[in-house]
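The structure appears below as structure tokens.
The chains shown are only part of the set, and none of them has been moved.
Chain lettering (A and B) follows the sequence in which the chains are written, and residue indices restart at 1 in each chain.
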Amino acid sequence: MAEQIDRPVYPTALGASSRERITLLGRDLADDVMGSVGFGELAFWLATQRRPTTGETRVFEAVLAALADHGFTPTAIATRLTLLSAPDSIQGALAAGLLGGGSRFLGVTEDCGRFLHDVLTAQDGVLPTDDAGWDALALATVAEQRAQRRFVPGLGHHVHKDGDPRTPRLYAIAAEEDLVGPHLELFAAIGRVHPQALGKTLPLNGAGVCGAALADLGLPLELLRGFALLARTAGLIGQLAEELRHPVANEIFLSVDLNNRSVPPDPYHPPSLATESAGTHG
Amino acid sequence: MAEQIDRPVYPTALGASSRERITLLGRDLADDVMGSVGFGELAFWLATQRRPTTGETRVFEAVLAALADHGFTPTAIATRLTLLSAPDSIQGALAAGLLGGGSRFLGVTEDCGRFLHDVLTAQDGVLPTDDAGWDALALATVAEQRAQRRFVPGLGHHVHKDGDPRTPRLYAIAAEEDLVGPHLELFAAIGRVHPQALGKTLPLNGAGVCGAALADLGLPLELLRGFALLARTAGLIGQLAEELRHPVANEIFLSVDLNNRSVPPDPYHPPSLATESAGTHG
């Protein structure tokens, strides 16, 4: 006779279905969600299990638009090359592109949101109430980073050296929706005061301001990168659609392969741990 | 002296940027897209390089809502287990879930859209103009599939045996927006007449009707699976968000690992190609 155990239980507030009905987040999917909830709104709702306001949705979708596509990024190229190689698997091409969403190219959004949040949390509940207060906090923050020889996430851009056009636009939208919270306040103050601490003027970049805006929307910091990836999924579908109609991946591949130069192996030896006099060998 | 070659050129209508400006699809990203284009609308636009109408956007977003999350699917479980194993890499957990978006679980949308399209294309430009005409085409179509011992994609559901609630809702939305085209017409007719050909009544499932609706929106058939994956990305972010706060992955893992039963190896031998009398061996 088979051994008996307690039935396991896996709770979820996400999708569930019975013979007659499908629910999502406690709502009837067909009647209450389909046709009345936009896709950005739904993504926000799924991530937080609370329905965003119209203003929150607008700021959120502005962030997604800002991050959706930046042309021929490494991730876009990886997606196109993967489609070239495995045209039968759209999901693989998409996944390959998302896997580039790590610390360097998509990470600024998350890094900036977290950085601002850490500074704010360290204020022990007493936040500035005017620009002068924010400026003072920002100046101390930038100076501390400089002293520690660390960059301020979200500061600087290799192309938009005079200002990232997304930044003022997102501030304007957040202001229109009355959703400028402490992360955006602090980031704006960093934009104002960092020349005093760094001796040069850098732009607040779009990825950084998106991180600040997402944090002010009350989204979980652990998932800020996830929202950048969601935005990028739409962008990668655009890349795939364009590649299917106006392909460039094979030409990119050939531009590398035909220009390879075969060189002799360069044997790797790890750095030596022991001085010779120590008489040991690794 | 280095050899000279023609500068390569990689055209794209997607993201581009100069020192002052970022464009996307020929528009100014900051001024014309951020704050005024919703995320579903943007995804449609990126995939087709044409801006959808309000009605098209509504149908498209209804499809995305229908496909976003179905609870503890294999893909949702894979995403949660990957987060458990590699919590440092949100992109990896997301990609792992999307990789399940293949022929079986997310494929119905694509298969149904393509199937309907193939039937319609074979009509050589003369499509039915009334229900009777659609019914006749649908009956011939279902009978042909049955004769070939093939399933009709989108017909049947293992849970919603009396009808998938998403199906009438999506038809209603498409009708409200005047977007019931030939794919939805044919699929509806299949729903009406299949009992005559199959001898039993099956529901038109939600994944299938989504495929029909996406095809009627004029979206590229090669990318229908891509839209299901886009919808699922939002759902998987919901799964990750819930897993971070109310984890179940470790319990799922243990429910398998603790109930493993070690069995002896079962050596694999391929089916024999040669009869013994042939005197050969492989």
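Heads up, the rule we're going with is that a residue touches a chain if its C-beta (ideal position, glycine included) is under 8 Å from a C-beta of that chain, and two chains touch if they have at least 3 such contacts.
Worth saying up front: this structure is predicted, and the values here are computed from it rather than measured.
Asker: Count every copy of the one sequence in the whole complex, not only the 2 placed here.
Answerer: Copies in the complete complex: 4.
The working rule: only the chains that are shown with their structure count from here on.
Asker: Could you say what rotation angle superposes chain A on its sequence twin chain B, using C-alpha positions and rounding to the nearest 5°?
Answerer: In short, 180 degrees.
Asker: Any idea how many Å lie between the Cα centroids of chain A and chain B?
Answerer: About 25 Å separates the centre of chain A from that of chain B.
Asker: Would you pull the chain B residues touching chain A in the complex into a rising list?
Answerer: 8, 10-22, 24, 28-31, 33-35, 37-40, 42-43, 46-49, 58, 60-62, 64-66, 68-72, 76, 89-92, 94-96, 98-102, 106, 159-163, 165-166, 168-170, 172-173, 176, 206, 220, 222-223, 225-227, 229-231, 233-235, 237-242, 244, 246, 248, 251-252, 255
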